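Would you mind keeping the following structure in view while I ask a few things?
One protein chain is absent from this view; the other protein chains keep their places.
Then we have chain A:
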Amino acid sequence: MAYAYLFKYIIIGDTGVGKSCLLLQFTDKRFQPVHDLTIGVEFGARMITIDGKQIKLQIWDTAGQESFRSITRSYYRGAAGALLVYDITRRDTFNHLTTWLEDARQHSNSNMVIMLIGNKSDLESRREVKKEEGEAFAREHGLIFMETSAKTASNVEEAFINTAKEIYEKIQEGVFDINNEANGIKIGPQHPTTNSPLSTSQGGQHAGGGCC
């Protein structure tokens, strides 16, 4: 139960791109083929390990429908990570990414890590968005990118864990203010204090490298 850090995530993107399925695959390791429309926001949680440290992920899965957009906005500020999801078999969901990204950038804190996810990679025959396009969009906007399949679980773990790694690195670099819970990061109750000078010194090296 004890964890070193707690990260808050949100999952955003158009309706039907598989946000809830990604969450379900990540937390319960199962896939639900029937589309059950998310009303408002649903919650899920899981523990992962990064760099030998237990990290608790609290994930809020939002409704993709336009009518819930204003509710979703309330979740940006308090999140440390966001999974921005589109469907590789539906070009329109890819086209809407700019709007989502604008919304996210406007309402979130500037350090929020955003992972771009092209979901449904198992449906290769119906693909409408090339992988290269996703990569290009991510490069252009400074996002991490991955193609996943919530159905086959391909890359699902990686998507959540890589986002966490990125946040973790930012903490090490001292970018995040971990004492402000509004950033979506919380230090665990049993966080060993003896470790923190070590980790900050590591962070210092990182930051020092950047400075010089």
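One rule holds for everything that comes next: a contact is a pair of C-beta atoms (placed from the backbone, for glycine too) under 8 Å apart; a residue touches a chain by one contact, two chains touch by 3 or more; residues count from 1.
Rule of thumb we're sticking to: contacts and distances are computed from a predicted model.
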Omitted chain, identified by the protein name its UniProt record gives, among "mannose-1-phosphate guanylyltransferase", "General vesicular transport factor p115", "V-type proton ATPase subunit" or "LSM complex subunit LSM3": "General vesicular transport factor p115"
Touch with the omitted chain, as defined above, among A:5, A:75 or A:176: A:75
Touch list for chain A against the chain that is not drawn: 1, 8, 40-45, 58, 60, 70-71, 73-75, 77-78, 107, 181
